[in-house]
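Input: one structure, supplied below.
Coming up: chain A.
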Amino acid sequence: MSVVVRTVTRVILPVALAFGAYVIMHGHLTPGGGFQGGAVIASVVALLVVVYGGARLKGAKGWFAVLEDVGALAFVLLAFLGIGATFFRNVLAGSGGLFGNPVPQPGPNPGDLNTAGTLPLMNWAVGLKVIAGLGSVVLLLSLFGREDG
Partner candidate 1 sequence: MRIGSGEGFWSPIVWVILALGVLAIGFAVWLQGRRTYKRGTEQEEPFLSGERLPEGAGVGATHLYWGFAEALKPLLVRLGAFHSGFLGDYVGWLLVLLVISILVVMLG
Partner candidate 2 sequence: MKRWLFGAAFLVLVGYLIGGGIWLHPFGVPARDEMDRYFIENAQAEVAANNVVTSIVFDYRGFDTLGEATVLLAAVVGVALVLRKVKG
């Protein structure tokens, strides 16, 4: 790709990554969540594939596969966390520990990052999964059938 595209990519890259991370992190407070933020970051992968070609990223293929499995495992293990009561029980909500604060006051409020129990953790697990999953789909499709893939 041309110099312009490469330069613009370099400028956009950190912004998009930060925005994706923000969307994932604030999933329980603002519109968005693991899937949406993951898709934003995965679009960065797509951009890189378009700009630099899939061959330069083929080292990431194995990493993506591992991260995908790790994300899915983390998600299902978080669901197993509640097995003392029921599967998928949100045991961390209201427990007072990490992410265990109750909502400051019911009704409209500014929001507190430290709330919602397992939800933020699940958002991260799903986000990781979506980044790795979509990234590896894009990468695999771009690499298929090429000698250098």
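Here are a few things to note about the model shown:
One rule holds in what follows: a residue touches a chain if its C-beta (ideal position, glycine included) is under 8 Å from a C-beta of that chain, and two chains touch if they have at least 3 such contacts; residues count from 1.
Behind the choice of candidates: all candidates are chains of the complex that A comes from, given by their letters.
Keep in mind the model is a prediction, meaning the values are calculated, not measured.
Touching chain A in this complex, out of the candidates 1 or 2, is candidate 2. Interface residues of chain A, counted against candidate 2 in their complex, comprise 27-31, 33, 65, 68-69, 71-72, 75-76, 79, 87-88, 90, 93-94, 101-103, 106-107, 109, 111, 115-119, 122-123, 126, 129-130, 133, 136-137, 140-141, 143-144.
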